[in-house]
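As you look at this complex, bear in mind that one protein chain is not there, while each of the others sits in place.
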Amino acid sequence: MSERGFASDNYAGALPEVVEAIAAANAGHAPAYGDDEWTARAEERFREHFGRDARAFLAFNGTGANVVALRALAQPWSAVICPETAHLNVDECGAPERVGGLKLLTVATPDGKLTPELVEPRLVRFGEEHAVQPGIVSISQASELGTVYSVDEVRALADQAHAHGLLLHVDGARLANAAAALDVPLRALTTDAGVDALSFGGTKNGLVIGEAVVLLRPDLGEGIAYLRKQSMQLASKMRFLAAQFEVLLQGDRWRHGAAHANAMAARLADAIAGTPGVRVTQRVEANAVFAVLPPRAAEQLQRRWRFYVWDDSTGEVRWMCSWDTTPEDVDGFAADIRSTVASAA
Amino acid sequence: MSERGFASDNYAGALPEVVEAIAAANAGHAPAYGDDEWTARAEERFREHFGRDARAFLAFNGTGANVVALRALAQPWSAVICPETAHLNVDECGAPERVGGLKLLTVATPDGKLTPELVEPRLVRFGEEHAVQPGIVSISQASELGTVYSVDEVRALADQAHAHGLLLHVDGARLANAAAALDVPLRALTTDAGVDALSFGGTKNGLVIGEAVVLLRPDLGEGIAYLRKQSMQLASKMRFLAAQFEVLLQGDRWRHGAAHANAMAARLADAIAGTPGVRVTQRVEANAVFAVLPPRAAEQLQRRWRFYVWDDSTGEVRWMCSWDTTPEDVDGFAADIRSTVASAA
Amino acid sequence: MSERGFASDNYAGALPEVVEAIAAANAGHAPAYGDDEWTARAEERFREHFGRDARAFLAFNGTGANVVALRALAQPWSAVICPETAHLNVDECGAPERVGGLKLLTVATPDGKLTPELVEPRLVRFGEEHAVQPGIVSISQASELGTVYSVDEVRALADQAHAHGLLLHVDGARLANAAAALDVPLRALTTDAGVDALSFGGTKNGLVIGEAVVLLRPDLGEGIAYLRKQSMQLASKMRFLAAQFEVLLQGDRWRHGAAHANAMAARLADAIAGTPGVRVTQRVEANAVFAVLPPRAAEQLQRRWRFYVWDDSTGEVRWMCSWDTTPEDVDGFAADIRSTVASAA
Partner (left out) sequence: MSERGFASDNYAGALPEVVEAIAAANAGHAPAYGDDEWTARAEERFREHFGRDARAFLAFNGTGANVVALRALAQPWSAVICPETAHLNVDECGAPERVGGLKLLTVATPDGKLTPELVEPRLVRFGEEHAVQPGIVSISQASELGTVYSVDEVRALADQAHAHGLLLHVDGARLANAAAALDVPLRALTTDAGVDALSFGGTKNGLVIGEAVVLLRPDLGEGIAYLRKQSMQLASKMRFLAAQFEVLLQGDRWRHGAAHANAMAARLADAIAGTPGVRVTQRVEANAVFAVLPPRAAEQLQRRWRFYVWDDSTGEVRWMCSWDTTPEDVDGFAADIRSTVASAA
């Protein structure tokens, strides 16, 4: 088994600068719970990237950031419209329902992305007391299938949501990958495209630990400080989360690792393109490659490389690249894929 | 305002070895969510300190660890008996109720500590469907008032709890301080004293971030892995939490900082003992000093030193010492207390 | 607008015997909360119909009965597999999620009925902490689309559920209609077919008010008395709920009204069969008729008759019959349908 792999972008370590920032922040006493200078600077960085009205609330993990963000946007009778494949729906062990009390109205999608046409049938039963009321549209950017919403696609969803009195939330665990893929600033994909709030991913982008809820409109999120604490996402030694974000959001550092990860996924897709028996199933726009292999080929490869079978019924696999995936990793893996598939044929 | 202060033991930074351990863990790829070698080693360290049946589940913060631990011990109709002063009750923004769905049955105490006599009146209405059923006794060790339960005191509470079919939980955010104060191993105060489960504090003991839920009996905690994830306390890059615990729980390192913090609190209490107008209100057994000062003295001191007024109605203040509090910090502060109080007289 | 209609079987009143039973129960003092003779007799009636191990817990409404039943069967990390059309999913305003904390794993069905083949793809990810764990299969009998599971179909679902460690719950708001449709005893469709627990509908079957949670296996439902109270479904003057069930479950009284309602639906379906432009969309097995009409015909009919458009996008309508629907009601309505559709053509 190779120590290196393609299982998840959270198998990677942290950026060296991030670890250095933690060490540098370990200097004497600092007020707890965010009343420190690192947090002030990190918050300012978020404003630089997301606009002057952006308010960032650091949190521990993606599930926590999503739940805090949704609780901040929701009424107790609100439902959240999201793709079936949303992390919210399939990988948070029911936290949105159990902790947030929220019902998810899931939508089947071909590529992990909502469209106004897909959302439309869920925009019904307003005012009926028997039904949860659609309150939030939540999209993942980049999606869990490695696809990316264009700025226009985000805006169309925002416009639709707002026209019906809903809010648009972005699960941005991989927002950096999406912005890198589109080569746009973070705010172009969010604040300027009509997004109301997002969960911003730090961990997959090279942090040791840390995510953020970012509210993009000044009138949203009453009580969010209480919600974060109550949702068990308030760090006491906050400076150590903040210092990581401070360095990640310095200039375009966040973009470098994401762009690299994207490039590695593209390299992998290119390297196996045309291989008989291998079918890439999703457009490779961010840092993921989804593919179907011949029977047993995946199993053989998994003896040497870590990755997940995404769909047991179809045998579809997922290969994730990260900020520290090397061209050598990709080339070695691609070569093994080709030879394994060839011998399986 | 002094950069150094006595506001909280989470104003301190992290042990240098802990930061080094994070850096050392930043080596290549590692499986996420705890399936890594650092986590395996940290879990083994917990078994060394708490016994072979101890199972540790790392978490992000104290509120999270408490809620996961209680959820793992509770039925949906269980109530938790705890002191009024419990962190659970006063400093978790209702997370036990909102996230855990648990009712707390609070007990007024003179010193932050439960006794069997204080618990007894809460052990009523078993079998009545109108009433939540007492299911868990939760104590904080050391308590939020800086007092410490002796081994015998813990055992008496455990025996009482078990005799009535309840479980004993310890909020051990400062368990290290208690064990240091009593000069006993961690398991003497917990596993061997009948405790069923605990929240073990890492952050106040010198970590950057990290707490742990530790189950001490093999038959407890069905589904705890789901509860941790659902309670939004599962770290993806777990190695970075685990590496900290690995080094903290190496031999007696956890004890050194705690013993030092305790010694600094004792030094502070000694230094102000006998000062006219200053009354220390709780026994100084761990790393906290509680005191009442003459009117306005606290306010004047707060211009130069960070600390909290604990009780606005009485003016009682709380001074916390940490692993990095120095004798010079204490002596300077004590001198200022004495002179401020003298001039206020 | 006709005072009579086909909007819902809960637009009907109550059986005269039921109202008389309430009056008869209004005699002097009786212990509250179910410790009365009426409740004892009603519980015995449930045992007569569902077997000696059946334990009935009376509740107020269907949503309440469903949530109590599911809470009694679930772990905090359990998910409930159910059809998309389940009342649970679409008509309980998120109570299963908000109050029960349960995630529903919904399955699209052509006819409102699950099959083992439809359930199979949901029986995945056992043991993965990131995912809610399938714990319960819930079916509605009769279904919300007026279709009925045969005894064999129920048994197949029960066997599948049990083989995977799940439990089978039946939302029996219209169980009487199903048993009448199949001409079998209640226990043949439930206890003897492997069902673990059910919500038994009283209101739609002719009560003033009242539903019941019925546990069918002796080892299930720990703490259900607490769960009922906590879920706000425990009546103080329980005798008035119990007296209704006592009379409804006396012999086959429950069956008469249900069989009549079914017959009226069949009469309606027959009366419009072959009408050009009218397409009945579901098999008429219980007391509902679903149909698609020509554009605007439904709207015109709704000026004179109360009924609901089931699906705005297709114009599909739902016509419900109840224990008090008369042949004259049906014939008059059918005649109006035919003439309205003819003139709309």
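When the chains are written out, they are named A, B and C in that same order, and each has its own residue count from 1.
In this section, contacts are C-beta pairs under 8 Å (C-beta built on N, C-alpha and C of every residue); 3 or more make two chains touch, one makes a residue touch a chain.
The model shown is predicted, which means the values in this text are computed figures rather than measured ones.
A.B. asks: Omitted chain: which shown chains does it touch?
C.D. replies: Result for the missing chain's touching partners among shown chains: A, B, C.
A.B. asks: Which residue from B:7, B:132, B:213 or B:330 sits in contact with the chain not drawn here?
C.D. replies: Going through B:7, B:132, B:213 or B:330 one by one, B:132 is the residue touching the chain not shown.
A.B. asks: For the chain left out of this view, which of C:26, C:314 or C:343 touches it?
C.D. replies: Checking the options C:26, C:314 or C:343, the one contacting the hidden chain is C:26.
A.B. asks: With respect to the chain omitted from the figure, which of C:133, C:203 or C:262 is a touching residue?
C.D. replies: C:203
A.B. asks: Which residue, C:39, C:61 or C:109, contacts the hidden chain when the whole complex is considered?
C.D. replies: C:61
A.B. asks: Touching the hidden chain in the complete assembly: which of B:121, B:218, B:251 or B:327 does that?
C.D. replies: Here the residue in touch with the unshown chain is B:121.
A.B. asks: Since one chain isn't shown, list which residues of chain B touch it in the complete complex.
C.D. replies: Here the touching residues of chain B are 76-77, 79, 90-94, 97-98, 101-104, 106, 121, 124, 129-132, 312-313.
A.B. asks: Please give every residue of chain C in contact with the chain that is not shown.
C.D. replies: Answer for chain C: residues 3-5, 7-8, 10-14, 16, 19, 22-23, 25-32, 60-64, 67, 92-95, 98-99, 203-204, 208-209, 226, 229-237, 240-241, 306, 324 touch the chain left out.
A.B. asks: Residues on chain A that touch the omitted chain in the whole complex?
C.D. replies: These residues touch the chain not displayed: 33, 71, 75-77, 101, 129-130, 132-133, 222-223, 225-230, 234.
The rule is short, and it goes like this: only the chains that are shown with their structure count from here on.
A.B. asks: What whole-Å value do you get for the distance between chain A and chain B if each is reduced to the mean of its CA atoms?
C.D. replies: Result: the chain centres lie 34 Å from each other.
A.B. asks: List the centre-to-centre spacing of chain A and chain C in whole Å, with centres computed as mean CA coordinates.
C.D. replies: 41
A.B. asks: Going through chain C residue by residue, note those that touch at least 2 other chains and give them in order.
C.D. replies: 76-77, 101, 129-130, 132
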